[in-house]
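See below for the structure under consideration.
Here the complex is missing one protein chain, while the rest keep their positions.
Think of it as A and B in the order they're written, each chain with its own count starting at 1.
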Amino acid sequence: MDFFQDLATTFNFILQGLWVTIGVTLVALSVGFVFGVVMAMLRVYGNAFFRALAAAYSVIVRAVPVVVIIFILFFVIARFVNLSPFWAGSLALGFASGAYQSEIFRGAFQSVPPGQMTAARAIGMSRVQAIQSIILPQAVRLALPAWGNEATLVLKDSTLVFVVGVPEILRRAQQVSARTLEPFIAFGLALLLYLALTLLTTQVLQWLERRYRLQM
Amino acid sequence: MKKQILVALLLIVALLALSACTAVQPAGQTGAAAESGKLAQIKAAGRIVVGTSADYPPYESIDADGNFVGFDMDLIRAIGEKLGVEVEIQDMPFDSLIASVQEGKIDAVIAAMQATAERDEQVDFTIPYRMTRDAFAAAPGSGLVIEKPEDAAGKSIGAQTGTVQEGWIQRNLVETGLTPADMVFSYERADQAALDVANGRIQLLLMDAEPAMELAAQTGLEILLITELTAEGGKSIAIPDGATDLKAELDRIIQELLDDGTIQRIQEANGLP
Partner (left out) sequence: MTTTPILRIDDVYKSFGATQVLKGFSLSIQPQEVVVLVGPSGSGKSTLLRCINLLHPPTSGRIWLEEEEITAPGVNHDRVRQRIGMVFQDFNLFTHLTALGNVMIGLTKVRKMHKKEAHDLAMFELERVGLVDRAGHYPAQLSGGQKQRVAIARALGMDPHIMLFDEPTSALDPELTGEVLEVMQQLAKEGMTMIVVSHEMGFARQVASRVVFMEGGVVVEEGPPQQMFEQPKYERTRAFLRKITDLEGDEK
């Protein structure tokens, strides 16, 4: 009986990290979405300067381990604004994810047939209007499957924000493990939580995919 | 439909960014000029943000209710009381602590940390609040005999990353050629290292004596030798480089707590000799 009581205590303790993990993941994905879409647009439709800028962002950020980006951004941002570790960590993770998302959206923008742009211009839309109302909605739908994959990767990368002191699921498991010296139980529970989150994410995205699939 | 989703997403990001900005605290800036006023800043804010790595009982850990407990935690709360400010504890990996205090993300570090020469170049340290000893531990029935630190030569050995013990192993065993570099293992946390010793994956563990004894009691490790080989001045609180007024005040309070027996009392309450 004692065993189950301990298990429940441990689970409750680790569970508090769940909200942190979810928060970090949602903020990072949203920030990464904005970065990714904007950079992909600049890459596909921008002038030479913006194309180079967006390409450099993508290449450099993807070349560096995410944990290094988090660490650097935390301390760089810290010089200008005093963000809490949660915000600094999440924004940094989003900045990193943005580079991966920009590649996803770039591919999606490029796979929208060129006739869509021509037809949009032909009814008098400006280039910006055409991108906004015709190309972007199609590109987002085309990007959904790959984006779903990125979402689960960001969920797992959310463990990295602990380097700047954000107590997410994995850190809570470490804390329990350090106290009880029962790593199997602590990390086993963490594993179950991550599994549940990943399955949930996958389900939601599959639903979105079905709901918004483009029929060509 | 898709437009609403997009707008909602953008809105969330904007709101989050906004709330983040309003949450900005009065800037704790870096640089010597700002640091000399560190004490005044802390008093003005009414709180001191202290970093630790809460996976190192009995110095610092988190209990089942999520409270920071241990000797260091009790001590820093006693110090906060004397300073007349609230203590806010921030859990971080041990490796991130020095950088965080350097960049002004936290005001001080209390993490069973020793004032080594290397660290002293990055940050300042208070006077030691506790002298330390180190322990060599091995699996029960290992048959190993360690009478002096150098007897560890040639054995696979583990230590916690960034600790003075790890530095000692590098300087005295690896660089002297006594132990091949690939027999030295660096662990993020002490409990991982202890479990690896207990499971026979490495032969020896070198770490602070008191946490080692606590781990030994839980995992059945055998303490082979307790020594003062790495005691470069004991455990101190790290503060930003050049924060002279803060250092003077903390030194005064630590001395007072040593003199009036408070520290002794806190040690005993946490099972430390």
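To be clear about the criterion, contacts are C-beta pairs under 8 Å (C-beta built on N, C-alpha and C of every residue); 3 or more make two chains touch, one makes a residue touch a chain.
Quantities reported herein were computed from a predicted structural model and do not represent experimental measurements.
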Contact set of the excluded chain (shown chains only): A
Option touching the unshown chain, where A:10, A:30 or A:138 are the choices: A:138
Touch with the omitted chain, as defined above, among A:12, A:110 or A:126: A:126
Footprint left on chain A by the chain that the document does not show: 113, 115-116, 118-126, 129, 133-134, 137-138, 141, 214-216
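What we mean here is this: only the chains that are shown with their structure count from here on.
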Complex interface listing, chain A residues touching chain B: 9-10, 13, 16, 26-27, 30-31, 33-34, 71, 74-75, 78-79, 81-85, 87, 91, 136-137, 140-141, 162-165, 167, 171, 174-179, 181, 183, 212
Residues of chain B touching chain A in the complex: 2-3, 6, 9-10, 12-13, 16, 20-21, 23-28, 30, 51, 54-57, 61-64, 66, 90-93, 95-96, 99-100, 103-105, 189-192, 194-195, 215, 218-219
